[in-house]
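The complex is shown incomplete by one protein chain, all other protein chains being positioned as in the whole.
The block that comes next holds chain A.
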Amino acid sequence: MLKQVAFPPEVLARIAPDISLQRHLSIGLRPNLRNFTEFKPLEIADGTAFKNSNPNVVGSSVIKSGSTTVMNVITLGIVDNSVQVDAQGPYSSVYPVIEILRGRSGEPTDEDMILAQSIHETILHSKIIPSGSLEIKNVGIQVTEDEKSRIIYPDLHPEEYSLVRNPSAVTHAGSKSYSFVLLSNIKIFSKSVSTSSLFDLCHLSTINALSSISLPRVYIGESDAHTASASIARSRRSNKRSLISTQSDSNLTIDTSTELQSPLKLELTDAMDVDSKGQFDHSGISSNFGLVTIPGDDENQAKTVLLADLEGEAEETSIFSRISVIANKSDRLKRISLINGDGGISLEALKKSIEIAKLRAREFEA
């Protein structure tokens, strides 16, 4: 006969997270001590420090939820519209590279890749970045007079520009059409929440970073001025550039002066809602839920409960039915994702989670 072994709660949580979760839920608690439909508090920090100290950063955001910190930095790439390989629709998206710091090096994990792909697609289908707003207009030309460099823009200095712009001085870059590409780099420190909650955090941080973007002006630098100048510029050049045959592309340079920057025109406000002003009004707020069944005993029947904002090992590993909803405050749903783990998702649970998601989106304004 084997002796019965009793484990203290924290040991049980590690060796049998599903049982630990059941025990918690049966007394009306979650392992993280939140209520069933309570969300983890969030802090949105002033993430503009990155932007101010790095000329190549156009938007940034830092979000904290418990100890989990999401740092999102957006830098710019440029693409030549005339040789654009991918067909460009009326709306654009960000291109996120997500890394969850978990003490390993090498290639990204499945979780990193799935998160990045879903953020990219969600932003694209939320239709908040019109492709036109990323077009680079009025490309300037750098000219050197009396050993002093200045930049002439066609819209700001039309007369001088028409003088400078002779066919030999200006390569065909001036007449080509370019667009910015938003490259977002997301680092996640101290992951303690579930993948579904990480998606919510990444979505929030992307919207937050996007709404802080101001796009710089771009000019064609003088090629020899560049070889002699910034060491930063030299190393920022990508290898890929050698694949681009037109030499002029290599001289496209970002004007670092902040006065000439213009904010990225996002469709953040809801066209149907005249009162909408907040940065999340159109994009919506992402919320996630899990469905778990508490088995019945002699007195109680088995019932299924809805848990909001999944966190921790127990909830991550033993809740398979997930609902993710992006809703905005004018009651429009931007995305809904259902994963049927076990037992199915009832219409009632779906309705309830949409209700809570809408409520949360409205609450977020305050």
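Heads up, the rule we're going with is that contacts are C-beta pairs under 8 Å (C-beta built on N, C-alpha and C of every residue); 3 or more make two chains touch, one makes a residue touch a chain; residues count from 1.
Assume contacts and distances are computed from a predicted model.
Undergrad: For the complex's missing chain, which UniProt name, "ZYRO0F16346p", "glutathione transferase", "Exosome exoribonuclease" or "MMS19 nucleotide excision repair protein"?
TA: Result for the unshown chain: "Exosome exoribonuclease".
Undergrad: Touching the hidden chain in the complete assembly: which of A:157, A:187 or A:335 does that?
TA: If we include the chain that is not displayed, A:187 is the one touching it.
Undergrad: Among A:70, A:218 or A:264, exactly one should touch the missing chain; which is it?
TA: Answer from the full complex: A:218 touches the omitted chain.
Undergrad: In the complete assembly, which of A:78, A:305 or A:336 touches the absent chain?
TA: Answer from the full complex: A:78 touches the omitted chain.
Undergrad: Tell me where the left-out chain touches chain A, residue by residue.
TA: With respect to the unshown chain, the touching residues of chain A are 49-50, 53-57, 67, 69, 71, 73, 75-80, 83-86, 95-97, 101-103, 105, 107-108, 113, 116-117, 120, 149, 151, 181, 183-185, 187, 189-192, 218-219, 221, 226, 229-241, 243-244, 249-258.
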